[in-house]
Structure formats: C-alpha cells, structure tokens
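Removed: one protein chain of the complex. Kept in place: all other protein chains.
Then we have chain A:
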Amino acid sequence: MTVHNLYLFDRNGVCLHYSEWHRKKQAGIPKEEEYKLMYGMLFSIRSFVSKMSPLDMKDGFLAFQTSRYKLHYYETPTGIKVVMNTDLGVGPIRDVLHHIYSALYVELVVKNPLCPLGQTVQSELFRSRLDTYVRSLPFFSARAG
C-alpha cells in the first residue's frame, strides 16, 4: 500500500505543486507537458462524467483505476484540484485530499503573503509539512508495494 505521487492544480491549469514518493516509471515527456496532459485529462473527464451520467450527479468524478494504480481526485469550489496516485489497495480518500487542501494549502500558502496565488508554490514549509503528512498516512509504507 503506498502513495506514488501528488499534483496540485489551480483553476487556470497552473500546476501549483508536484511531489513524488514512489514512481518507478516516468512519463517520458518533459514535466511541463506532463502537467498539461494531466490537467487536460481531468478537465475532459469531469465534463464527460457530468454529461453522460444516467442519474443526477452528486459528487462527480472521484477516481479511476487501472490494473496497477488508482488516481484519486478532489476539487474545491474555488477550482483547486488535488490529484493523488496510489496503489490499488487504497479505498476512498476524499477526507485526506480535503485535509491537504484545508490544513496545508489554505493555511500555509493562501495565508502566506509571500506566496503569490496562481504560481508554483515556493514555500519550504508547505513542502515539508505536506511530505510529513503524506508519510504519516496509514496507507503509505516506505517500501513500494
């Protein structure tokens, strides 16, 4: 059980933060391209899900999984998107992603006057607290599963 990596996007598609913990295979394209690809995919899936839903939509797109990994998605009303890739043994982690938004992003980035909104986060404090938090999660183990 492990966490592979984490992306944080704002409402305009700017990648605010990216960290990885266990990633055996890279995408083979430069990082900028990778962020655009991820954001574009999320944008398309969200609108697809709401159009094609056979019932009234409640939460919208939550996660997708393949035979090797699961991608979890959380979006706030202000358009901040938290995306986490974990392995398959992990269940719904909406509250974890919500905590990353409220207790880490809002507290340490929004309230930091030296972190301009809409740009990649430079704050060391945010980076280290996020790392500590993810490593302390029950489904994160130091050895990749």
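Quick note on the criterion: a residue touches a chain if its C-beta (ideal position, glycine included) is under 8 Å from a C-beta of that chain, and two chains touch if they have at least 3 such contacts; residues count from 1.
The rule we apply is simple: contacts and distances are computed from a predicted model.
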Complex member absent from the view - protein name from UniProt, among "Vacuolar ATPase assembly protein VMA22", "Proteasome subunit beta", "1-aminocyclopropane-1-carboxylate synthase" or "Trafficking protein particle complex subunit 6B": "Trafficking protein particle complex subunit 6B"
Residue among A:Asn5, A:Asn112 or A:Ser141 touching the omitted chain: A:Asn112
Per the touch definition above, residue among A:Asn5, A:Thr76, A:Ser123 or A:Ser141 touching the missing chain: A:Ser123
Positions on chain A contacted by the hidden chain, ascending: 107-108, 111-114, 123-125, 128
